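Every protein chain except one is present and positioned as in the full complex.
Chain IDs A and B follow the sequence of writing; residue 1 opens each chain.
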Amino acid sequence: MYIPHSLYQPGDSWLHHLHPLTKLVFSLAAIVIIFSGLGGWLSAIIVGLLTMLLLWLAGLAGQVVRSIFQLLALLTVVLFLVHGLFNPNNQTILLELGPFAIGKEGLVFASTIVLRLAASLAASLLLVFTTHPAQLVQALTEVGLPHRLAYLLGSPLLLLPQIAGRVQIIQAAQQARGLETQGKLLQRVRALFPLVAPLVFSSLVDVEERSLALEVRGFSAPNPKTSLNELVDTPTQRIARWAMMLLAGLLLAVGIWWRAYSGY
Amino acid sequence: MLIRVDDIHFAYPGGVKALDGISVTIQPGEKVALVGENGSGKTTLARHLNGLLRPQAGSVWIGEWQTTQNTTAKLARRVAYVFQNPDEQLFRQRVWDEVAFGPQNLGYSPEQVRIMVENALDLMGLSGLSHLNPRDLGYSGRKRVALASALAMQTPVLVFDEPTAGLDAKELEYLGLVIISLHQQGKTIVIISHDMDFLAESMDRFILLNNGIVSLDAPAQQFFKQKILLETSGLVAPQITRLSQSLRHSDLAMSVDQFLMIRRRER
Partner (left out) sequence: MVIDVNGLTYTYPSTTNPALKSITFQVQSGQLVAVIGPNGAGKSTLCLALAGLIPALFHGQMQGTVMVCDMDTQQHAPGQFAGQVGLVLQNPINQFSGMCYTVYEEVAFGLENLGVLRELMPKRIDQALQQVGLAELSGRSPYTLSSGQQQRLALASILSLEPSVLLLDEPTAMLDPQGSQDVFEIIQRLVRAGTTVVIAEHHLEWIAQYADRAIALVDGEMILDGAPRDVLSSPVLLQAGIGWLRYTQAAKRGQAYGLWPTNYPLPVTLEQAVTGFQQAGLISSEPETNDADPS
């Protein structure tokens, strides 16, 4: 049975060679800055463009853009419609559709949200696409995160495609019993309900089996863990991480202060 | 319901060619076993029989319906497909509702659905358990519910993907009886399985797949005489058949009954 590829894309770019924590800090700092609200959509655009530049230098820009598009396309349309039509701040009418009117303020609001989401997604994908989950787990463990928690954070990155594969099988099983999944939107939405229980149940069975298998391989052994591969870190990266954290913290503080004092 | 598979080709996304020119015709009422190693294409072929997969070249006909011209849901009127893992299918709170799902989707009236469900439950020995939650039944029970759900649809063709996997001897015996009953009703039955002993006792015709092509398609007797081909395909002949071969019977036994008959004859 065909199982789609994982989120991590093995490769040799300079981003791949960066220490996992550096990329993690970058993603988190980026998201903090984007949502700190400074300059409205300006922070989103600056951070987003910077991220795309880094990705472009590593040859991954195309893939990331495609993924962002796939993930956000539907949401973008929905957001534009909802805010264009119903945002309470709508004053300037751009287009009239019968009893409904699309307002400029609503569209601006929606586009800010979309820009922020897209930029955050780009920063996250930079981490996810170029970081081997096991190395992220190792990095987190090395800075003191409990082993179990680190594993919990790292493993979904590889398990999601398995879940997707399972969804395909479950859907096929229901289709084979006459469930219409094509056709009208309503039909397709209804066809999603029979997916939930088998997905949850079989996933739970999997989770239970997996935790047994992990135990048997010493997951909870009390000794300190070792690792097959060494994570390479450089002083430059360490400085960069601190710098990013400081910058993010600073901009966040400024953003909060500005909002509090300008009554925005 | 005649099934015609006409020179079909299929490759999964990612390039793996699973079917490389398969042509098979299955007459109404036949009992056919699809065998071969994992990855040989048998599951892929089986999924073409109800439109879950559609050929990239060639065509599949279920009666006069071509699978590329009909939705899977529509083809489900003629072909019921049972997946190997019941847990990937069960979602209703009661056995009764689970079994009724198929007939309901096919648009039968509540009264008809009731009859269809009761017949299926009866055949699978679940009549007394219809009010229970399928999840509370053991693996064998859940497997029976999955089977009943397909039988309830009363299709002329039934395809079972590894119905024998995970069953113990008692359950296998019961399954054998169910197949006899379905055969008597005139159903066409296609089974994918690795359990040669079971298949030899219940199926008439064997189709061996190797790397996406049909290596051998023959009635049981001829099929198991091809010792070398079976060995290189990673198959082990049924115990009783191997016993027959070792004792140099001219006719190979497919079941213990047949074996004893042959033995008495050749004494």
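Observations on the model:
FYI, a contact is a pair of C-beta atoms (placed from the backbone, for glycine too) under 8 Å apart; a residue touches a chain by one contact, two chains touch by 3 or more.
What you see is a predicted model, and the numbers here were worked out from it, not measured in a lab.
Touch with the chain omitted from the figure is made, among A:112, A:155 or A:237, by A:155.
Residue in contact with the omitted chain (choice from B:20, B:171 or B:217): B:171. Among the residues A:47, A:134, A:170 or A:195, only A:134 touches the chain that is left out of the figure. Although one chain is not displayed, chain B still touches it through residues 37-39, 138-140, 165-173, 194, 196-197, 234-236, 238-240, 242-243, 246-247, 256, 259-260, 263-264, 267.
For chain A, the residues in touch with the chain missing from this view are 3, 6, 8, 10, 132-134, 137, 151, 154-155, 158-159, 162, 206, 209-228, 230.
Note that only the chains that are shown with their structure count from here on.
One finds 42 Å separating the Cα centroids of chain A and chain B.
Interface residues of chain B facing chain A in the complex, by the touch rule stated above, are 12-14, 16, 43, 47, 50, 52, 71-73, 76-77, 80-81, 83, 85, 87-91, 101-102, 105-106, 135, 149-150, 153. The touching residues of chain A, counted against chain B in their complex, run 1-2, 166, 169-170, 172-182, 194-198, 201-202, 205.
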